[in-house]
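Below you'll find the structure I mean.
Note that one protein chain is taken out, while the other chains of the complex remain in position.
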Amino acid sequence: MIPDSRTLIAAAIAAVLAGPAMAQDDSIKMGALATLEGAFTVLGEDSMRGVKLALEEFKYTAGGKKIELITGSSDASPDSAIRATRKLVEQDGVQVLVGPLSGSEGLAVKDYAKTKPNVTFLNGSSAAQDTTLREPAENFFRFGTEGAQWMAGLGEYVYNEKGYRSIAVLAEDYSFPYTQVFGFLEPFCRLGGKAPADARFWVPIGNKDYSSVIAALPDDVDAIYVALGGADAVNFLTQYEQAGGDLPLVGGSITVDQTVLGSKGRTRDFVIGTPSAGPISDTWDDARWQKFVEAYKAQFPDGFPSPSLFAHAYYINTKAALLALNEVGGDLSDGGKKYRAVLSGLSFETPTGMVKLDERRNAVADIFLTEVSEGPDGNLLNKTIKVIPSVSQTLGVSYDEFLKYGPVSRENPKCG
Amino acid sequence: MRRFIERHTFWAIMILIVAGIFLWMIFAVWPDWLISAIGRKKTFVNTFLNGLTLAGLYFLVASGFTLVFGLMRNVNLAHGSMYLLGAYIGYEAAEASGNWFVGLGAAFIAIAFAGILLQVLVFRRMEGDDLRQTLVTIGVSIVAADLMLAIWSGTTYQFAPPEWLFGAAELPIISTIRSSGKEVFLKYPIYRLAVLAVAIAVGIALWLFLNRTRIGMMIRAGVNDRDMLAATGVNVQVVFAMVFAIGAGLAGFAGVIGGTALSIAPGEDIRYLLASLVVVIVGGMGSVPGAAIGALLIGLAEQFGLAYFPTYGVVLTFLIMVVVLAVRPQGIMGSS
Partner (left out) sequence: MANISLIAGKGVLPNIHPAAAITVLFLLFYPAFASDFFVFQIGAYSLVLGTIALSLVMLAGYGGMVSLSQLTVAGLAGYLMAILGHNSVGVMGLGWPWWLTALTAIFAASVFSALIGAISVRTEGIYTIMITLAIAVAFFYFVRQNYVIFNGFTGYAGVVPPTLFGIYWRDPTPFYYLSLAVAAFFFFMVVYGARSTFGLSLQAIRDNPRRMRAIGYDVTLHRIFAYFLSGLIAGTAGVLMVWFNGRISPGSVGVDVVIDILVIAVVGGMRHPIGPFVGALAFVLLENFAIDLIDRERFNTVIGTAFLLVVLFSPDGLLGLWARIRERLRLRKHPQSDGSGVH
């Protein structure tokens, strides 16, 4: 039998022809990595809208050079994120890369960034703490906030305003909900609230049948904190209503967002009044946000009714990349050293307020406290209750102090 | 039944005892020591009912799978895709007509038709080549999943069932007795009880169809000996197409039932395919009663796992599968 040498020869020719393409002098290659396949495709597409919105704003030029956008796709697994990143960096030769979308991908790309010190990485929407908190990479920047920051103010709010003292937790069993639960419970428990470990229910991600978990939820708590996303959240809410559940809910950042409230099927009036917090608020009446929403709607008539937090995060990071390019006049010839120095000190106006970086290159930005309410035409939306200004990753304490809290996990904080 | 008791007296007694304990736990008011041992009665009974109703859903999906396998030795790994496609088509039909039952009917008919197409266009061409048929179904499911994602995107869909099916009913089961002496009765979603009723109805209908009709007789004859059936002058291809239609149609039907109880989203195809696989491996390939038993075991295991030890609940069902395979490779009701 003869090995099929044709295929190999074809590969060889391709290899010779397609070595790492060097950017021409008058253009800069920028990569954008998001989840464009699999179940999260919709979110990845909205992320790309954010990137294009920022590029369009700059007319695809920054620092006097043309920006050439090259997209990469992952399937939300860290392995695929690394392969796509490697291709963008080593094959396509991008010098600036925006992405990825999800938490564990972010951690993987950060590790990869350490091996490519001359390439500049800006986070997409991935929201794991350790992407910047522990062992950060010198060339990885996050101008969006992360999962624990998103919960800022919510713990205090439900303790002080709602008067909840004990809370049961229902969340998906992986790092993003751990981060959210941590961000919510940390202040709540410090004030004296209780959320014992046996009242925390960690369900596998992708679980659809919550009826037995609902039956197992305790009755003697004031509220249930729910950190589920997408289809999982939709299922839980319907089944909770069906089972005649009557405890008030507190939502994680993606539990009562537009993708859940706007899903096809029954309207869920009983979630009206559910407080939540996150990096954006759909109905914020601030002019900067309204302008952003208008631009989004005008450019993408087939997009969401209003930009998702993914579009928002990618937009901010892309914009940061372009602003800094303007400042260095598009000069990346020193392996981007000067560029990254500018990025580190960058502070600019976003649709959701001012953003600046801390010393580990993570954003300090405003967070929105919201509550589900009924809109004018009967649909449900999130009303802005309060804007929590300049939330830092260490939630107001010093870095060393914050590290003592330990990494996020099922039991952190204890709060018995 | 009598033969089973005679041959496996020990197991028959064990089954009776377990059933007795379960009945007592459902209807009695729990003493304190039991509550302190395994928690509130409400959790237990609810979980038990959830297990039963989930078993009903699993049976609906798996019965079609096992029916097709029994006759044609065809492992249809696109069965999950048919479930999901049925759910989407049912949703569109229900939306367009404003009637949930229209959606249910449309799903059954459309997927039954898709099943016939698959049988006539693909499987008939590679008869007797089990492996290739199975590989084709894998290819079909990869492409189908992607195309469905393209059409219906990643959004979650939920059916709006008729109002009288939504909400909770009070069951004549005492959950607990308050200190004031007032009895608290258990509440349970009506729709899930309806799922169980539908599953039982479909199970009985299938049994009647297979055992009391001429076509059913042919099908059973085909399961035992395909060549003999063909030799008696029956048009085997028509019987095949029909079984495939029923099997696929049941998957589509289950899509609407399940999509209403839970929801429709990408990934559900794999979930229900796996559920069907495990159910029929445990129950015995090709046996409809086996599918019922397997569904019951897996449904209960999944729900009790989720309620009492959520972390490893998912693994429990697979553990049952491995144990059954080790002890009885052909499955509980499978013929060796």
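Residue numbering begins at 1 within each chain, and the chains themselves are lettered A and B in the order written.
By definition in this document, a residue touches a chain if its C-beta (ideal position, glycine included) is under 8 Å from a C-beta of that chain, and two chains touch if they have at least 3 such contacts.
These figures come from a predicted structure and were not determined experimentally.
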Exercise. Considering the whole complex, which of A:66, A:87 or A:165 touches the chain not shown?
Worked result: A:87
Seminar exercise, completed: Of the candidates A:63, A:78, A:136 or A:230, the residue in contact with the absent chain is A:78
Exercise. Of the listed residues A:104, A:239 or A:392, which contacts the missing chain in the full complex?
Worked result: A:104
Exercise. List the chain A residues touching the unshown chain?
Worked result: 1-9, 11-12, 14-16, 18-20, 36-38, 41, 45, 71-73, 75-80, 82-83, 86-87, 90-91, 104, 107-108, 111, 135, 173-175, 204-205, 410
Exercise. So which bits of chain B touch the chain we can't see?
Worked result: 73, 75, 77, 122, 129-132, 134-136, 138-140, 142-143, 145-147, 150, 270, 274, 277-278, 281, 285, 311-312, 314-315, 318-319, 321-322, 325-326, 329-330
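Convention: only the chains that are shown with their structure count from here on.
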For this session: Would you pull the chain B residues touching chain A in the complex into a rising list?
Result: 39, 42-43, 46-47, 50-51, 54, 91, 149, 153-160, 166-168, 187-189, 191-192, 261-263, 265-268, 271, 302-304, 306-308, 310-311, 313-314
For this session: Flag every residue of chain A that touches chain B in the complex, lowest number first.
Result: 38-43, 173, 201-204, 206-209, 211-216, 230-231, 234-235, 238-239, 242-244, 259-260, 263-266
